[in-house]
Structure formats: structure tokens, C-alpha cells
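In this view, the complex is presented without one of its protein chains, the others remaining in place.
By letter and in written order, the chains are A and B; residue numbering begins at 1 in each of them.
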Amino acid sequence: MRTDRGARARWLAVDLLVALYVLIPVLWIVSLSFKHPSTFGDGSFIPRRWTLENYAGIFDNPDFTRGLINSIGIGLIATLIAIVFGTMAAYAIARLDFPGKNTLVAVSLLVAMFPQISLVSPLFQIERALGLFDTWPGLIIPYITFALPLTIFTLSSFLREIPWELEQAAKMDGATPFQAFWQVIAPLAMPGMVTTAILTFIFCWNDFLFAISLTSSNRARTAPATISFFTGSTQFEDPAGSIAAAAVIVTIPIIIFVLFFQRRIVSGLTSGAVKG
Amino acid sequence: MSTRAPARHARRRISEEKTAQRRLALWLCAPAALIMLLVTGWPILYAVLLSLQRYDLRFPDERAWVGLSNYAAVLTDPFWWNAFWVTVVITVISVAIELVLGMLLALAMYRTLIGRGVIRTLVLIPYGIVTVVAAYGWRYAWTPGTGWLAGALPPGSAPLTEKIPGVAIIILAEVWKTTPFMALLLMAGLALVPDDLLKAASMDGATAWQRFWQVTLPLMRPAILVALLFRTLDAFRIFDNIYVLTGGAADTGSVSLLAYRNLIGGLNLGIGSTMSVLIFLTVAAISVLFIRAFGISAPGTQGERR
Partner (left out) sequence: MAEIVLDKVTKRYGDTVAVAEFSLHIADGEFIILVGPSGSGKSTVLNMIAGLEDITEGELRIDGERVNERAPRDRDIAMIFQSYALYPHMTVAQNIGFPLKLAGLDKAAIAEKVEHAARLLGLTPYLDRKPAQLSGGQRQRVAMGRAIVRSPKAFLMDEPLSNLDAKLRVQMRTTISRLQKDLGTTTVYVTHDQVEAMTLGDRIVIMRDGVIQQVGTPQELYDRPRNLFVAGFIGSPPMNFLPGELTVDGVRTPLGTIPLGSQMPRGTVEPRRVILGIRPEAFEDAELMRDREPGVFYTGTVDIVESLGAEKIAFFDLGAVEAVRSEHLEALSRDRGTQDMAAESAQLTVRLDAKSKAAEGRPLKVWFSPESVYLFDPDSGATLTEHVVAG
């Protein structure tokens, strides 16, 4: 009994340590976002004078609201397309026997490891030539590309967990290969697809390099890029308050995902990499 | 008749079902494969072409084929080498710290008796948070005058404007954000170690320390190597953190940042593309090295050892 209580106390301390590790930097930004400009320079962890001014300010800023819309729209569209194409490919990899399967896996792996910066100059040129520069599709296309390996790996490992015999059973029950997929495999793959969709959306939401390289105005600039272009209204005014408030807003969707889908995110992140 | 029989046999051997399967596979893979090839394959070739030209958007008339002279220019440029070594240092140190810290975190998440769900949820926050957002948090924390951490430093110091403190803060931000990802990958590796094996080891007289080093770690080897590979390549591409934290001031820029500055800031497509190609080659070399040295097989392929 005593050792048990000791162990619990030790684990409580460990948990607390982890919680501090995670939360302090986050709380600092939150605190900053509530600080009144006059107390900005006090270096205190907790605001001395609370205000909502910073939040009011950024929502009055059309660049930021436009950035949020861009982020949400581009993220959702890219996620949707990546999931559809990724599921198709993952199904083929997990279930079907065809020549070129290993090549496809190798190509996806290559893309997953690809340094994005290497694509900035050619994409910059190509998109300008095609009129895609500074448009939604101009960002959606590279996002899909870099999300595809993630979706293919994660989904194919999810799909592999579905027992093979179900597909054979469906065929014996009179299903075409497509019906076997759509009526038996797809519903079972749904949880894996939701998980993968969340991971993909987080990836798109997080991108910065493409967002600042392939845009030049608020037409397509996403929220993280918008934040980095914040300036004070005058040369001497520090935009820190607005940046902090915007940072908090951008973080809220992530917190919601994490709270509601913790288990799924963990299984999704680890399935592709370890189980194979 | 007798000569035609074998041919007919061969054709029939691949039945309707099998052909249908192949056709289906082709159609299912085509969109994903096409997108990946079109958006990475063609551009990287295009980047190679750009790197062989003198091409500065500010002086478009001077565009010309110059062979490998861009490469000569970049490879003799002290800025490039400084960025290269800064990137290497950031990569090596942050991945090393992440491995140790990630392992501790993984053990904590895997073994903790209380609040397992809570701790696993918390740990996802740094993973999910936008890198740029977290970077701003660190930047203001270390900015003299506004930061709560800057106050702990001797007065007059501005860590983000000095090389070594600047790199240290970049590593801190990188480690904070990506350790949870490492920890999750390692935790999945821990789950692959059968509990009975650890019990057997302790029956055989192994201490907790010995159990970890002699049973757990060897069995986790594949998971550790995959995590290391992913993180190394990811760290080598570091851009967002540096862009926000120091902006590359005081020689703290990475290769990605340097290439970006040349491309988007300087509009020098020739030099920028040369750097892009060099970064691509370095990343490819790192992958080959990992795969050769440790025999990591790609996730998703068959014949993976467990």
C-alpha cells in the first residue's frame, strides 16, 4: 500500500513536469495576448493589466480575417483531395497485387523526405507562368503533394488491419471489386480516414514556407504568413500584442482537435511509422 | 492446334479477376502518383535547369546558361558554408536531445499510473501548434524588455542577436515542438516490447536499468531508427523557427533560409535554385546513409522486420 502511494506520487510529479513543459510556452503566448500595451515591456509572466484590445484589433484587421479564411479554405480543400486520392492509393497498396507497388511506396517516401525549399524556386516560376501564383490552387496543389505520403502510409496501415477475408466474403456474396471496396472496406476504414484527415489538416494549417513564398497578397496568404507580416500601425508600435492574439486564435482549432481526437491522433501518428 | 494451345493457356491463366484487380490498382494509384510526380519530379528537374543559368529576376536581360559556375559560386561562398554548418549543428544537437528527452517522455506516457489520457493529450499540443506561433512565443520570451526569460539573463544581453545564444534558442524551440512527435513514435516502439519478456528478464535477475538497455532498447531498434530518420530529415529542413526567431541575423540562418533569401528576397533564381539542388542532394545523401547503415526499410513495404 505504501509503495503504491509512493509510486503514484512519483508519477504525479512526472506528469506535472510534462504538463509544465507543454503548457508554460503556450500560457506565455496567451498571457501576452491579454497584456495591455502599456504593460508590454514589464517582462511579467502574468499580465498586470488585462485587456481584450489585442483581439479586437486583429479582428478589425481585414488581412488577418482574410488569412483565417484562406487557411481554413485551403486546408479543408487540400485535406479533402489528399484523403480521396490517398485512400485510393492506400487501398491499392494494402489490398491489391499489381506491378509497380513498391515503386509507388518508394516515391511517396521520397516525397515525404523532400526538402520543401527545393521546390520553392521552380514552383515560384511555374506558378507565375500558369497564373497560379498567389491563388488558392497555388497553395492547395503543393499541400496535397506533401500530404499524400502521410495519407498513403497512415491509411494503408489502417487498411491492413481490416481482415482480408471480409473482402473475399463480399466477392462470394456477389460484389464487384468496387462494391467490395465501397460497401465493406470503406465503412470500416472510416475511423482511419478521419484520423488521417486531422493529421493532414494540421499539416496544411502549419505550413509557412509555401505560404510566404507562393503568395504576394492577402488573396491566398494563410494565417501563419499573415501573422509574420503584421506591423504596428506606426513604425514605433510593436505588433507583439496583435501577433500574440492572432497566435492564440490560430492555436484554438489545434487544441480542439487534440482534445477530441487524442487517441486517434496518437494512433495515426504512430501507425504509419512503426507498424508498417 | 497443338502450337496454339500453350498460348491460350497462358492467356487464361491470368483470369478476369486478376486483370480486373490490376486495372483497378492502376486507376486507384494514378491520381496520387501523378500529383506527386508532377509537383516534385518536374519542378526538381526545372530547379536543376535554373541552377545552370545566370537568372536574376531583377536583371532578366542578363539571363544566360553558365554551366556549373553557380555551383562553384555557392560552394566557395562562406555564407553558404556557415549556413550549412549551422544547419548541421542544429540538426545533430536537436535530434540528439529529442531522442533522449523523447525516450523519457515516451516512458512516462507509457508507464504512468495516473492521468495517462491527460498526459497523452497534453503532449500533442506542441506537435499540433503552428511552428510560427510557437516561435513567436519563444521570441518574445527572450526579447529584452518584454520577455520573462530575458529577465533572467544579465542586463544588456540580447540573445537573439548573438550567434551562439541565438542558435541555442532555435534549438530550444525546435526541441520543444518536435520532442512529442519523437516520443509518440518511440512509445509505439515500446508497445512492441512484450510485457512477458520484461517479466521473464526480471525473473532472470535483470535490474530495471538492465531490462531497459538489454531488452527494451534492442527490441525498439527499428522504431528508434525510423524516428531518427524522420526527425533528422525534418530538422535539416528547418526554416520557420529561424525565420521568426532571428531572421538569420548574426549568422544563425539555415540553408533553407539562405536559399529562401536568395530566391524570394533577392529574386536570384539561379543561385537560389543551386542551393535548392544542393539541399536536395544533401537530404538524399542522409537518407541513403541511414538506409545503408541501419537497413531501415520503408514503412508500408513488406518484409519489414519487427
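Simple rule for what comes next: contacts are C-beta pairs under 8 Å (C-beta built on N, C-alpha and C of every residue); 3 or more make two chains touch, one makes a residue touch a chain.
The structure presented is a predicted model; accordingly, all values stated were derived computationally and were not measured.
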Options A:I93, A:M113 or A:V184, residue touching the unrepresented chain: A:V184
Touching residue (missing chain; options B:K18, B:R111 or B:K199): B:K18
Absent-chain interface as seen on chain A, which is shown: 163, 165-166, 168-176, 179, 183-184, 187-188
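Criterion: only the chains that are shown with their structure count from here on.
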Separation of chain A from chain B, taking each centre as the mean of its C-alpha atoms, in whole Å: 15
Chain B contact footprint on chain A (complex, rising order): 7-8, 11-12, 14-15, 18-19, 21-23, 25-26, 28-29, 32, 40-41, 43-45, 85-86, 88-89, 91-93, 96-102, 104-111, 113-126, 141-142, 144-145, 148-149, 152-153, 156-157, 177-178, 202, 205-206, 208-209, 212-213, 223-224, 227-228, 238, 240, 243-244, 247, 250-251, 254-255, 257-259, 262-263, 265-266, 269-276
Residue numbers on chain B that touch chain A, as the complex places them: 18, 20-22, 24-29, 31-33, 35-37, 39-40, 42-44, 46-47, 50, 105, 108-109, 111-115, 117-134, 136-138, 140-141, 145-148, 150-151, 176, 180-181, 184-185, 187-189, 192, 222-223, 226-227, 230, 233, 236-237, 239-240, 243-244, 255-256, 259-260, 263-264, 269, 272-273, 275-277, 279-280, 283, 287, 297-301, 304
